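One chain of protein is taken out of this complex; the other chains stay put.
Each chain carries a letter (A, B and C) given by its place in the written order, and its residues are counted from 1.
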Amino acid sequence: MTERIPRDKKNDYTETMAQTRRDFVYDKTGSTFHHVSHYDFEPERTAGNVENFIGVAQVPIGLAGPLLVNGEHAQGEFYVPMATSEGTLVASYNRGMRLLHAAGGARVCIVDDAMQRAPVFIFEHARQARDFGAWVEENFGQIKAAAETTTRSGQLRNIEQYAAARMRYLRFNFTTGDAAGQNMVGKATYVACEWIMENYSGIVRYMLSGAMDTDKKHSQLNTLHTRGKRVIAEVILPNALIEKTMGVSAKNLFKARAITQVGGFMAGSINTGAHSANGIAATFLATGQDVANVAESSAAVTYADLDDDGNYYFSITIPSLIVATYGGGTGLPTQQECLNLLGCNGQGKVRKLAEIIGGTVLAGELSLMSAVLTGDWVTSHDALGRNR
Amino acid sequence: MTERIPRDKKNDYTETMAQTRRDFVYDKTGSTFHHVSHYDFEPERTAGNVENFIGVAQVPIGLAGPLLVNGEHAQGEFYVPMATSEGTLVASYNRGMRLLHAAGGARVCIVDDAMQRAPVFIFEHARQARDFGAWVEENFGQIKAAAETTTRSGQLRNIEQYAAARMRYLRFNFTTGDAAGQNMVGKATYVACEWIMENYSGIVRYMLSGAMDTDKKHSQLNTLHTRGKRVIAEVILPNALIEKTMGVSAKNLFKARAITQVGGFMAGSINTGAHSANGIAATFLATGQDVANVAESSAAVTYADLDDDGNYYFSITIPSLIVATYGGGTGLPTQQECLNLLGCNGQGKVRKLAEIIGGTVLAGELSLMSAVLTGDWVTSHDALGRNR
Amino acid sequence: MTERIPRDKKNDYTETMAQTRRDFVYDKTGSTFHHVSHYDFEPERTAGNVENFIGVAQVPIGLAGPLLVNGEHAQGEFYVPMATSEGTLVASYNRGMRLLHAAGGARVCIVDDAMQRAPVFIFEHARQARDFGAWVEENFGQIKAAAETTTRSGQLRNIEQYAAARMRYLRFNFTTGDAAGQNMVGKATYVACEWIMENYSGIVRYMLSGAMDTDKKHSQLNTLHTRGKRVIAEVILPNALIEKTMGVSAKNLFKARAITQVGGFMAGSINTGAHSANGIAATFLATGQDVANVAESSAAVTYADLDDDGNYYFSITIPSLIVATYGGGTGLPTQQECLNLLGCNGQGKVRKLAEIIGGTVLAGELSLMSAVLTGDWVTSHDALGRNR
Partner (left out) sequence: MTERIPRDKKNDYTETMAQTRRDFVYDKTGSTFHHVSHYDFEPERTAGNVENFIGVAQVPIGLAGPLLVNGEHAQGEFYVPMATSEGTLVASYNRGMRLLHAAGGARVCIVDDAMQRAPVFIFEHARQARDFGAWVEENFGQIKAAAETTTRSGQLRNIEQYAAARMRYLRFNFTTGDAAGQNMVGKATYVACEWIMENYSGIVRYMLSGAMDTDKKHSQLNTLHTRGKRVIAEVILPNALIEKTMGVSAKNLFKARAITQVGGFMAGSINTGAHSANGIAATFLATGQDVANVAESSAAVTYADLDDDGNYYFSITIPSLIVATYGGGTGLPTQQECLNLLGCNGQGKVRKLAEIIGGTVLAGELSLMSAVLTGDWVTSHDALGRNR
């Protein structure tokens, strides 16, 4: 007979229950939790964050910085907490931050902002689906009103429409204040859909997700139309600075990119940069973000240019950075401390946090790019006696 | 003048230095770290895991299970530790595990296994690149020998080749024992490349990565040719069981899939399932995996079938699950306890861990699928009086 | 010394010059053109269609049909001219048309319609690019007015915007009357861009194409947002009809799809159907379309469903069908005859043509699908004594 993990509906988030569960597991498996049980907050604080709480994962935090950010919300120097267990990650980002600092900092901005839920409506025939699409456009105001009855901070910005077969796929785009907003927009879209069902006849049925929100999944659609914040971080690096600190010329950096772009294109890679997921995962973890969103947030588009003086413009565009300063894990104790460290605790700070992460990611790209080239490009065999 | 974060080369991984850094940050920003500094191990243990250590992120762990696994390495019931701050995640996976249990458990296996580093060799002309490709094939034995001088557990399995312009992109596939292996294969490939440079003339230069390893990045290439473990988890659910526990028929589940497949295809989604990133991120975090690898591990392919009796076959294929039971964060204290709980600590346990995660992911798919359909598909308006 | 092909600016489109060029080639290569020179129209008619005219390719035309179409513009039976040199193609489409006819015809409609040119504007910084985007939105009326000065039939419908780095990619969507419209929208967009350059300061430079129009290239963007006509063709096939004419049950057709969808997804295929390019290329060629547009028009999304009585709904969505009844090759002699045959010559017939091609493509899908399954699925070895 299988035994289920002990629960106690009324007192589930108590130390007693946490201990009861640890004891249960010990009975079943002999496993002990001396470290997992070492937390310094009341289990009650995890209500809304986890079920069947037994303790914590302790993940090392290293500090990188100062990161100099010239953003619209984040300005000045930041010491960035990065939670990771991968050696050299913090050091590498730190090195990139040093380079960025010497170049005057990362220029960062947010150019788009939307969180989605994407229901699908099914009809008898394609023409009905098309006509429904026109009706949705005409009745956007009322749909918006219905959706927004469920939330104070969420606003329905627009509805994208996609057509195939006898379905109409709608993609509701919300702004969600300081929250990441997946739950908020799910609820709001549900209410909007129910309003639609009451006010439009001929719908055979609908599903709250037709898989075009691509929650926890990268999609080309996200790269095109954003999910969460669309963040662009950029810098102009003087050639002399690159040569001195990276041991490689701007020109060679630029030329090397053409080669990796071909490789990435053939591979069907979703990111033309080096390793943005590293910086994103580490800052997400430290600041209480949902690390499963690395799935979406790991997409990126990089771009570089050379001016006539050999200065190197480099930027990374993160089309689907999903961040919050409210809700989810942001209210947990260590996570709060890390948000405080960045000055990102409290209302209206989510864009500041997004910019800091954008700058961090930019630092990491510059650092790894440099490492790859100094290791291989420059010291590589020059069989034909020419530097090309 | 910017001040750098204090370091001490000799004694960097000491409590003293951790405190020095926390004091430094306090001086600079006023931020305190009462919770972050609450860990129960010697900072020395984080050497190799992090730089500029200041403390830990405490991330709640919930328990799901028992997960019944019928694997080749994992067999029986498992209580699965999931580190997350997203409410309902553990509950949802738990519910799926219950369903799986009732159906006799998740059948799981690993069908491929490889970790890559993908250098690119550049020539004067395309024909030289092609001829080099032939040489690499002929000299695989020696290249393999060179690569394997650097590692005891890594083995060079094969080298894929891709051609574009005057470049030859090689993709070295290694098996890496209990480690995830990114560093191991980087070093081994570097040595192999240097051997190649000494033994083949006409190479203009090479780069250790031509972006076809797609490290920390999803790519179609990973979906095709695997990165890490390729894990398949499958189950046959009797229709009666689905109807009873999920409130939806197997047939409707099957039909609904056709609609979400169209949505996902139009979106250009990298995952035809629901939310595998959730289960992967939570188990990765608990067991000391590199959560940045959610970028790659979040890809998935689902498949369903109905037999004549209405039984529902469902499976999820995870083509790039990157896991380790050695190295990285797997040796840290709470992470060790979680590995122990799963019986995945010690040599030769990495495949067992991969199978357990595969089963966990399967449970989560079944659970969310059910929630979407009972919420929307079945209760949806049936305007035309027919159930289709 | 290389000799160039003879031209005569004033009289280039004359029989004399055609003969001069054929003689020239004979002198150079010994090649003769007894068949190529066998055309029955004045070379003058090819002015605007080709340069350095020497004759014609004679491509066999076969007839398929009658195709029964229930469209919004095409209604009734059509005999479809298909120009091809691939044996069985016409026969296969013919067979599908018979099935469609028995099922009451193909229901076809057009759900979207747009032709694009997509310039990119480059700025100093990302914020400037973003601000420019807002300005474009505010000044859409004037931009539209500028664009439309260049064309009588083209109308600027909307401008999509995409952001990366310090660029703003605009995608101008036009309706183009009976023409395919690539040239028309190129010119109109150019004039609009020049108007923008005069009225907005701070643009470093612009390019008329930033590669987001994806002319002569498939893109996911086309699948999402249409290029040319977005055509949906659908039919409901009674199970008895399928079994009788195809020798396979609706249920098995439906189940087989789940397997090919997985294969196509792993392959990264741009079309979830069977071979729409065949029908599109053959009708394009017969009716004077630009066959290079098969590149874009070959994308497709199929969808199937079963109702409780076992009836099979099947549809194909062609997101980027580029057709014209005016301009390009539509005015040439044999092409005119084929347009006449379909009743698609003259003003306002382009949507009718698109619907006929949509129906044709649907017929071909049903036919090949059937062939694959009767050959393999049904007769396949049933080792385990069960039909699943």
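Going forward, contacts are C-beta pairs under 8 Å (C-beta built on N, C-alpha and C of every residue); 3 or more make two chains touch, one makes a residue touch a chain.
Model, not experiment: these values are computed from the prediction.
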item: Full-complex contact with the absent chain, from C:L99, C:I159 or C:V294; value: C:V294
item: Touching the absent chain when the full complex is considered, from C:G154, C:G210, C:G228 or C:G359; value: C:G210
item: From C:V108, C:A126 or C:A164, residue that would touch the chain that is not displayed; value: C:A164
item: Hidden partner interface residues of chain B, rising order; value: 72, 107, 109, 111-112, 125-127, 129-130, 133, 162-167, 220-221, 224, 230, 232, 234, 268, 301, 303, 313, 315, 317
item: Touch residues of chain A, complete complex, unshown partner; value: 220, 223-224, 254-255, 257-259, 261-262, 265-268, 272, 301, 303-308, 386-388
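Here, only the chains that are shown with their structure count from here on.
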item: Chain centre separation (chain A, chain B; CA means) in Å; value: 17
item: Rounded Å distance, chain A centre to chain C centre (Cα mean); value: 37
item: Separation of chain B from chain C, taking each centre as the mean of its C-alpha atoms, in whole Å; value: 40
item: Residue list for chain B, restricted to those that touch at least two other chains; value: 220, 259, 261-262, 266-268, 388
